[in-house]
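A single protein chain has been omitted from the complex, and every remaining protein chain is retained in its original position.
By letter and in written order, the chains are A, B, C and D; residue numbering begins at 1 in each of them.
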Amino acid sequence: MTDARDPDTPVGGDMATVVASAAVAGAEPILLTRARSQWWDVWDQFRSHKGAMAGAAIFLAIVGLVVFGPLFVDLESGIKSNMRSRNLGASLAHPLGTDRLGRDMFARMIAGGRVSLAVGLTAMALSLVLGTLIGVLAGYFKRLDGPLMRFTDLFLALPLLPLLLVMVLLFREPLTAAFGVETGIFILIVAAIGVTSWMQTARIVRGDVLALKEREFVLAARSIGTPSRRIVTRHVLPNVLSPIMVSATLGIATAIITESALSFLGLGFPPDFPTWGRLLNDGVPYLELYPGRAFWPGAAISLVVLSINYVGDGLRDALDPRIRGR
Amino acid sequence: EGHEGERGRDGEVSILYWQAPSTMNPFLSGGTKDVEAASLVVEPLARFDETGTIQPWLVDEIPTVENGGVSEDLMSITWKITPGLVWSDGTPFTSADVQFTYEYCTDPEGGCAQGAKFEPVESVETPDELTVVVNFKEPTPYPYTAFAGGESPILQKAQFENCKGAAASTCTEENFNPIGTGPFVVDEFKTNDVITLSANPNFRFEGKPAFAKVNFKGGGDAEAAGRAVMQTGEFDYAWNLQLAPEVIAQMETGGMGTTVVGFGPLVERIELNHTNPDPALGPDERSVIRPHPFLQDPAVYKALSLAIDRPLLVEIGYGQAGKVTCNLVPAPEAFNSSALECSEQDIEGAKKLLDDAGYVDSDGDGVREKDGVELRMLYQTSTNAVRQDFQQLIKEWWEEIGFAVELRNISGSVFFGGDAGSPDTIQKFYADVEMYANTFNGTDPQSYLGGPLCSKIPSPENQWQGENIPRFCMEEYDELWAELSRTAAPEERQRIAKELNDMYVSNGGQIPLVHRGRLSAHANSLGGVKLNVWDSELWNVADWYRIGE
Amino acid sequence: MLTFTIRRLLFAIPTLLFIALVIFLLLELAPGDPMANVPLTVPPEIKEQMRQALGLGEPVHIRFWKWIVQFFWVEPLNVFDYLFDTNFADGRLRIISWQNRAPVFITIAERIPQTLWVVGTAYLVAIAIAIPVGIYSAYRQYSAFDQVGTFVTMIGFSVPPFFSGVLVIIIFAVQLRWFPSIYDTRLVVDSWESFGMQVRQMFLPVMVLALQITSQLSRFMRASMLDNLNQDYVRTARAKGLREKTVVLVHVLRNSMIPVVTVIALGVPAIFGGAIITEQVFKVNGIGQLLITAIQANDLPMVQTLTFIFAVLIVLFNLIADVLYGILDPRIRYD
Amino acid sequence: MTRPLVEVRNLKMHFPVHAGILRRQVGAVKAVDGVSFDIVEGETLGLVGESGCGKSTCGRAVLRLYDITDGEIIVDGRAIGQESQMSLRTMRPTMQMVFQDPQASLNPRMTVGAIIGEPLSEHTRMSRAERIARVGELMDQVGLNRTFVNRYPHEFSGGQRQRIGIARALALNPKFIVCDEPIAALDVSIQAQVVNLLEELQGRLGLTYLFISHDLSMVRHIADRVAVMYLGKLVELAPRDALYDTPLHPYTEALLSAVPEPDPAKAGQKRDRIVLQGDVPSPANPPDGCNFSTRCPRVMEVCSRIDPEFREVQPGHWAACHLHDSIRPSGTTRRHTEATTMVEPNKESNP
C-alpha cells in the first residue's frame, strides 16, 4: 500500500458510487516495479539481439585479451627477434607460431591489437566529439547552421584518403619531433582519422537536434526560462546520445580499418611498430607459405569490425523506440 | 641460339617491372626502371655483356689504345659508328646525334641525371658523319663512360633539338616516345602504368627482334610480379624480385618460370649521413650542414658495423642471391678488396669501442650519450619486406650496443624516384642512416668510386643530383681518386681502387652489408634471357624468343 | 523544384571555389618545389622567368587564380579543341604534372576508362545484387535469409580489401588459375573474345569491390524497406486486397527507393575517384593509383587537380541526389 | 471590476515564407494576425478553433516563446511584447505553460524530480534538500505519489504525465498558465481527471488560465469566457453562456452545431446541423475581406471585400462579422435571428 493513490485528487462528489478510491493504483503494475531508467529497457532489448550480444561478447573478449594479454605473454617476445625460432608453427610456447624473425605472433597480435584498438577508440572519440559539437551547434543555433553545414559539406567533399595522406605527409615530422615517434605518430593518425570522419555524425546529430528542438520539452524548458546552453546540455545532448552511440560503434570499426589501410599504404606507424594493419601487410607476401601470418591479423581486424558492427546493429534496434516497443 | 626467322615471329612478350617507369628519357630520371625501360628503345655506342666485358653496339669495334681508338695521352677516344645505321624513323644515325646527346646532358639547365658520365668530357667532336671524338679534360685511363652502357644512350638530335636545357622537361611527347635505334619503338606510353612497344622495322639486324610486341607493365610489388611470372604465367619477365628466399622458393613451385641470379657490383649497404639531418635545420640546409653530431666518430661507425651479423642477414634476406661483403666494390673480382673483415658479429667489441670512446649511458635510458649528444638515429629505407627485416634486426643489434633507432620506410618509387620535390629521396637523405643497394654499370669502378668525392655531394645547388649521398668528404680520398683517374696500368688501377674502397669504408662512408645478386624471373617459355648485371637487364631483348611453339 | 535546382547550382559555385581554395592551400603547405630541378647555376633572372612561366614566384592568390582559370577555362577549351578540331587553347598554359611534365588531364583521361570499367561495373553489380537482397531481407526480417544476409554484409563491411583482395588472388588466380591476377590496362574490347578477356580480368577486383558496396547498399535498402513496411499506407494497400508482391514491390519499394536512389547517386563520385586500395591490389592503374603515386611523388598539380575533380563530382552528385530526391518524392516535387 | 492580468493588443505572429532562387521572403504565414483580448485575474479564458487556426501560436506568443511580429502584451502590469529573451527570464516564473502532448513535453532522459525541479534550479537559489522538499510538495499538489520522484516519464500513464507537466508549471508559483490543449492527447476517461485537477488548482492557488482546446464541450466546462479563433483572428469572444447559447458569428454557430451530442435523441434532431463546406484556407494566403467568407453559409457581398472589425456587439460579447454591422456596440440585445432558430439550447431530451 505504499503507493496508495493520489490523496489530493478530488473525487467526484455525487459519484461516490462509481469512483473507487483505494484500489486504483493497483491497476498500474508497471509502477510497482523498481525504478528503471530507460537504459534498462535498451539493455533488455539489446540483450534479445543475439548477434549484438555475440558481437559484444567477442569484442569484449578481444579487448580483454589485448588489455590483459601482457600478463600472460611477454610482449617483448613479439618485438625482439629470435633467430633460433624462426617460422615456427603453432605450439604451446607460440600459440600462433613465430614469424620470419622468430618473433612470437601471439605477442605481436596482442601488441598490435593494443595499438589498433587504442587508435580505433581514440579516433572514434575525437570524431564523435567533433561531430557532436558541430552537429549540436548547427542544429540548435539557426545562425550557425548555414556556415557549419557548408563546413561539413566542405569536409565531405574533400576526398578523405588523399586528405589523410596529405596530413600524414605534412605533419609527420613536426609531431614526431614534438612528441617522439610513437606518440607523435599515434597523435597524427588519431587526429587524421578523427578529423576526416566526423561529418556523418555531425549530420545525424544535427538532424536529430533539429527535430528535438521542435519537441515540446525543449519548448517547455524555454518557457521556464532555461538559457540556451543549459537547454543544450540538459535537454538536447542526452537525447542525441542514441545516434551518437550508434555512430560510435561504427566509428571504431572505420577507424581500425582506416589505420590498417594507412599502414598498408606505408603511411601509418613505423614498420617495427606492430599494429594489426601492419602485421597483415607484412603477412600478405607469406599468404601461401604461412597463411596464419596474414590470416590472424586479418581475422582480428575483421572480427573486431564485425562484432562492433553487430553491436551497432543491436544498439540501433535497442535505441529505436519503435522496435523496443512499450 | 638456333632460333631464327623473320622479325616479329613470336608475337608478344610481357615484361613486368613492379616500379612503374614515368618517362622514357633516361637522362631525366636516375631510376633503374626508367633506364631499363628506355633501353628497349635507345641504345649506347657500347654495352657490357653478361660477363661485364664491353661490347661494341652501335660501333664496329671498341676503341682502345692498342687499336688507336684511344689516344696515347689518354685525352681522347674516337668512336667509329657502324655505317648504315638508321633510327627507327628511317633517318641515318650520325655522329651529330652523339654530339647532341653530349650537349643535351651537359646543358646546365637540363638537369641531366646522368651528368656523371660526361663529367670527364671536355668536348665531343664530329670530324665526319660516322666519327665521334670525345676529348677529355684530363687523361682518362678508363674512357668507356660516356656513351657506354644503358645509362648513357644516344638521343636523336632531330627529335630533341628543341628540348635542350630548360625545355627538357616540357617535351612530353619526346620524352615519352623517344626515337631510338633499339629493337623496339614506343607505340603508347602511359605514365606510371604501361608501355606498349612494337618491333623496330628499321632495326639493324635481320630477323630481330623475335617479338613483334612488348607489353611493359609497371606498378605493384615484387611479390605480385614474381607471382605473375612463376605462378600464374601471365607475364614473361619480372624484374628484380627482392623477396624473402622462402617466398621465392615457394613461387618457383608454381612451375611456370625460373629465377635467374647474377652477381654484379650491387651492394646492399647502410649509408651514414655525414651531415646533420636535424629537421629543425630547415628542409634544404639539413643535408648540407656538416658534420653529423656523432656519426663521423670512428668508434661509432665501427661499432655500428661490428654489431651486424651479416651471414644471418644473407640467410634470411637473400639466400642464394646474396653474399657477405665488407666492400663498396665487391666485383669484378680484381677490384674486390680483401683488406677488410666483417663477417663476424661482435657485440661486445662494439660496446667496448663505444665505452672507450666515451659514449656511455649516463642517464640510464638505455641510450648512450656523450657531451649531451644521445646516440639516436633515424634509419630509413624503401618499403620492401627484406629491407624491413634487415631494419628490424639491425635496429635490435644497434639498440643492444646502446643506440636508439627509429625506423622509417618509404615507398620505393618515392625513395628512388629522385624527384627533387620530395623530401623522401635517397639523395635528400633526411635521416641519419639509410639502407639501399647501389651498383655501377660497366666493369670499371673509377666513376663509381668517384661518387664519394666532395664535389659530388647532392645539394639544393645541384638540384640534389650527385652520387655522394652520405656527403662523405675527405681530401685524401679525393687525391687518391685523382691519382686513379690518371693511372692507366690495370694492376695499378686495381690497387688504387681497392685502397679507395678501404679508405671509404673504414672512414665511415658506409657500412656494406650484402653483396647482392640480381634475381629476376622469366617464364620457362622465354628463351634467350641472359641476366646482365653490368648493364640494363633488357640489354639483349632483341635476342629473346619464345620456346616451343 | 526548378528554382530549387537553380538555387542549389548557384550555391554550388561559391562552395566549389571555397573547396578549391582549401585544397589549393592545403597542398601548398606540403613541402616541394618544382624549381628544385633547376640547377642553381642558372642565373637568378632566368630562373625567375621560369617561375613566372609556371606561375610560381607569384603571390598565392594569383597562382590560385591562374590554377582556377586553367582548370575552368583552359582545360575545357582543350577538350573543345580536341572534339571540334579547333585551336582556341593554343599557347595557353595547361596544368602540368611535375612528375612527368605532361598535362595532368592527359594522364587523367588515360586513367579514367579502366577506373570506370572496374569500379563502375562493381557499382552496377553491387546495385543489382543489393536491392533485391535488401528487399527480401527486410520483408523477411529475422528470417534465416535475413540473418545470413546480415552476416555476409557485415563480413563485407569488415574485411578490408587489401586482405580480401590478396586472398581472392591466391585462391582464384594462383590456385585455381581462373582469372588473371594483374589487370591489363591495354586491352581494347573490340570482339567477343576480348570482351571475355575483359570480363575475366575484371572479375576479381569487381568481386572484391562489389562485396563492399553491396554490403553498404543492401543494409541501407533493408533499413529503408523496414521503415516503410511499418507505414500505415502498407496496411491500406493490404486492406485493398492487393497481392503481397504488389504491396511490397510497388507500394513499399517505390517509397523505399527514394533514399536509396539518392545514396546511390552520392556514391557515384567514388566510382570516378576509384577505389585506391583495390586498384593497388589488382594493379588496375586507374585514378586511385594515379592519386597515390602523385601523392608519393609530391606531384602537386596532379594531386590538386585530382582532388578538386573529386570535390566537384561530390558537390555535383550531392546536387543530383537532392534533385533526384525531389523528383522521386512528389511531396518535395511540388513544394 | 478586477484588473486584467493579461492584456493582449493586436498581437501578430507571422512566420516568414522564403522562396525563389535567392530565398527572399515572399510572404508570411499569418498564424496570428491581430488578436486582442484581456484575461482577468483568476478567470479562465477558453480559446477554441479548428486545427491550424493559430491557437498554439497565440498561446506561445503571449508567453513570448516567440519573438512576435507586432502587438502589445502586458502580463501582470509589465509590457513584455518587445523585451529580449534574456530580460524575460525574470518574468518567466509569473507565466507558465502546460503542453498538449504529455509524452513529448517531458524530457525522456530526466527523472520526474529533475523535470519538476528544473524551474527551481533555474530561478531560485534553493539548496538540494529544499528543492527536493518543494518537488515533493508539488507532487502532492498534483496528486502524484512522492515515491515516484526518481522515475522516468515513460513509466507513467498519460494522465500522470500530464500531472508532471502541471507540477512543473506550478513550481514557481505562477499567476498565469497557458494550457495548450492539455487534454487532447488523453483518453476520455482520463480527461476529466486532469480537468478537475486544473480547476481545483485554480480555486486553491488563484491561477489564471488561457485554456486552448478544440474540444468545445470541455471548454464550455472549464472556461469563464471563450474566444473563438479562425485563421489567425478572433471571430468571437464572449462569456461562456452567452457564446454557447447565443453565438453571434456564423462560424461559432457552425462549430457548435458540428459537435456531436452524446445523446442519440439529440443527435437525431441535429441531422439538420450546419455543415460547413470546404476546408480552412491556408494562413499563408488568407482570402480577401472576411477570412470566413469562403465557407460562410451566410456570406454577403461585402464579406469578400471588407474585413469585418472585431467589435463589442453586446456588452462583453465581441464578434467580427458584417451581419452585426447595423448593431451599435452597446445597442439592445437583439439576437441574431438564425442563431436562435438553429440551436435549441437547454432543451431536455431525455425520453
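A few points about this structure:
Throughout what follows, a contact is a pair of C-beta atoms (placed from the backbone, for glycine too) under 8 Å apart; a residue touches a chain by one contact, two chains touch by 3 or more.
Methods note: contacts and distances are computed from a predicted model.
The unshown chain of the complex is recorded in UniProt as "Peptide/nickel transport system ATP-binding protein", chosen from "Peptide/nickel transport system ATP-binding protein", "Na+/H+ antiporter subunit G", "Reductase" or "ABC transmembrane type-1 domain-containing protein". Remark: the omitted chain is touched by one listed residue; of C:I129, C:I171, C:V263 or C:L328 this is C:L328. Touching the chain that is not shown, out of C:L93, C:M207, C:L242 or C:L319: C:L242 (per the contact rule at the top). In the complete complex, the hidden chain is touched by one of D:T44, D:T57, D:Q96 or D:Q191, namely D:Q191.
The omitted chain makes contact with subunit C at the following residues, 231-233, 235-243, 246, 251, 254-255, 258, 328-331, 334.
Taking the whole complex into account, subunit D touches the unshown chain at residues 50-51, 157, 159, 187-193, 195-196, 199, 214, 216-218, 220-221, 244, 254-268, 270, 273, 275-277, 279-280, 343, 345-348, 350-351.
Convention: only the chains that are shown with their structure count from here on.
Identification of common neighbours of subunit C and subunit D yields A.
Ranked by the number of C-beta pairs in contact, the top chain pair here is B-C. Distance between Cα centroids is largest for the pairing of subunit C with D.
When every chain is represented by the mean of its C-alpha atoms, the one lying closest to the mean of all protein C-alpha atoms is C. Per-chain CA centroids place subunit B at a distance of 39 Å from subunit C.
Residues of subunit B in contact with two or more other chains: 411.
Shared interface positions of subunit C, defined as residues touching 2 or more other chains, are 31, 174, 280.
Only residues 31-34, 36-42, 46, 50, 96-103, 106-107, 110-111, 169, 173-174, 177, 180-182, 184-186, 280, 283, 285, 289-290, 293, 296-300 of subunit C touch subunit B when the two sit together in their complex.
Of all the residues in subunit B, the ones that touch subunit A in their complex are 223, 243-244, 246-247, 250, 279-280, 312, 316, 383, 385, 388-389, 391-393, 395-396, 406-411.
Those residues of subunit A that touch subunit D in the complex are listed here as 2-10, 12, 25, 28, 30-31, 35-38, 41, 215-217, 219-227, 230, 234-235, 238-239, 241, 326.
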